[in-house]
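What you see is the complex with one protein chain gone and the rest in place.
And then chain A:
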Amino acid sequence: MILVVLISILFLGGVLAWLSEGLDSKFPRVVALAAVVIDLLVMMVLVGADAEGSGWIVQLNAQWIPRFGISFHLAADGLSVLMMLLTAFLGIIAVGSAWDEITERTGFFYFNLLWTLAGVIGVFTALDLFLFFFFWEVMLIPMYFIIAIWGHENKNYAAMKFFIFTQVTGMLMLISILALAYFHYIQFGWFSFDYFDLLKVSTSSAIEMWIMLGFFIAFSTKLPSFPFHSWLPDAHSQAPTAGSVLLAGVLLKTGAYGLIRFAVPLFPEASMQFAPFAMTLAVISILYCAKVAFAQTDIKRLIAYTSVSHMGFVMLGIYAWNEQALQGAVMTMLAHGLSAAALFMLAGGLQHRIHTRDMDHMGGFWPKVPRLSFVALFFSIAALGMPGLGNFVGEFLALLGAFQASIGLTVAAAFGLIFASVYSLWVIQKVFHGVYRNSDFDDTHLHDLTRREMFYFGAMMIGLIWMGMYPQSFLDMSSTTLTNLLNETGQLLFAQGSEL
């Protein structure tokens, strides 16, 4: 029941926020903030809660469409709770980053923001594949509106590209889901879309591979991984800051979550065969996108490419499919959620102040905006994987796990860390050091971070330091889930692991 409450608070909060605009255009942001904060507080109930042996903390299963055995099945285990916490936390940050930036049509903006969050929470808790797909698509539409209405100069193109990429690959996943349900029908004589029922379906290996590919393409588009990543730089560079925060911090994680929860456990054998390809794609993402990031002059595009590069570590960890690698993937998801969101907020903040994202116009900002510069340095260093911060733990564990699966690919992937240092420090060098010239932009609004901004960045810094210094508190939460998943599928993969 608590899961329904979590989702409905956001849905209703969205409607309320929209309606409250009629009273005053400043109300929606307050309503939105209240809704997300309440959501986060309600979630806290789940954090301390004791999971039974199965790892599921809460479950809710109600009939929805009996004709096809579709149920309204929500459940949360440690992994879901971690992801939900990230969602709610970044939700607050997103509201904060939109606080002053969004001045037009505020009601509809916060409506979309909250509905995106609601869709994401739904994705992280749905255990009926039809319901999962439902939420998967529901989070797209408000995000499309956020980019298309409040975006920058090329928003129509970016929003359209984002929507078409995710929707078309989503349809492939729908076909896979339906095919899986149909094979369940053939084997057991009744339709079911339930996760636990579908886990029992066994098909011939060729069919399993095709169905798995449907899931994989949808999830790796969302992740995104090479070669499906090209929507991300456009979407990020055009989205308003809050949109970027949600995209980078939360929406990308739904892809990784889908791989962990659905793509591998549902198709262990096909995934095992496919793992070398997936890991290769991950390594290509890491290296290629790091290289491309280096060639960008648009600061948001640059951060977007680094996102793709970092998410490569997640995919590498997932397809190595052992405990360390998976823990690493989950940690990277959390840490990257914070660091990428913070970097996008910084880029958005800069754009808000000087109306350009072009790094060629920037330089020498440190003396002008020391606090902003320091925060930027902190998160750049976090992103490049400095020990002591969350990203390092995640990427290190992912590489450690991947090393057991494939030495060659891990060695190649490790170069990504070096590239990350190069482009991160290069950005710092280019934007904050050097000679200050304001010939290319109007610097009348170039003021330092406000107190509210410092508060948000401070919260994210604490989060990253916590993850870096005491990762165990996060690892403990997801470990039951991950060991359960490994126990179900591990036998198959372990045998193969040595060959990879």
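Methods note: a contact is a pair of C-beta atoms (placed from the backbone, for glycine too) under 8 Å apart; a residue touches a chain by one contact, two chains touch by 3 or more; residues count from 1.
In the analysis below, contacts and distances are computed from a predicted model.
Visitor: What is the protein name, per UniProt, of the chain that does not appear here: "NADH-quinone oxidoreductase subunit N", "NitT/TauT family transport system permease protein", "4Fe-4S dicluster domain-containing protein" or "Acyl-CoA dehydrogenase"?
Guide: For the chain missing from the view, the UniProt record says "NADH-quinone oxidoreductase subunit N".
Visitor: Using the touch definition from the top, which of A:V15, A:V37, A:I92 or A:L172 touches the missing chain?
Guide: A:L172
Visitor: In the complete assembly, which of A:F134, A:F294 or A:W466 touches the absent chain?
Guide: A:F134
Visitor: From the list A:L33, A:V58 or A:A159, pick the residue that touches the absent chain.
Guide: Missing-chain contact among the listed residues: A:A159.
Visitor: Using the document's contact rule, name the residues of chain A that touch the chain not shown here.
Guide: Residues of chain A in contact with the hidden chain: 64-68, 105, 133-134, 137-138, 140-141, 144-145, 148-149, 156, 159-160, 163-164, 167-168, 171-172, 174-175, 178-179, 182.
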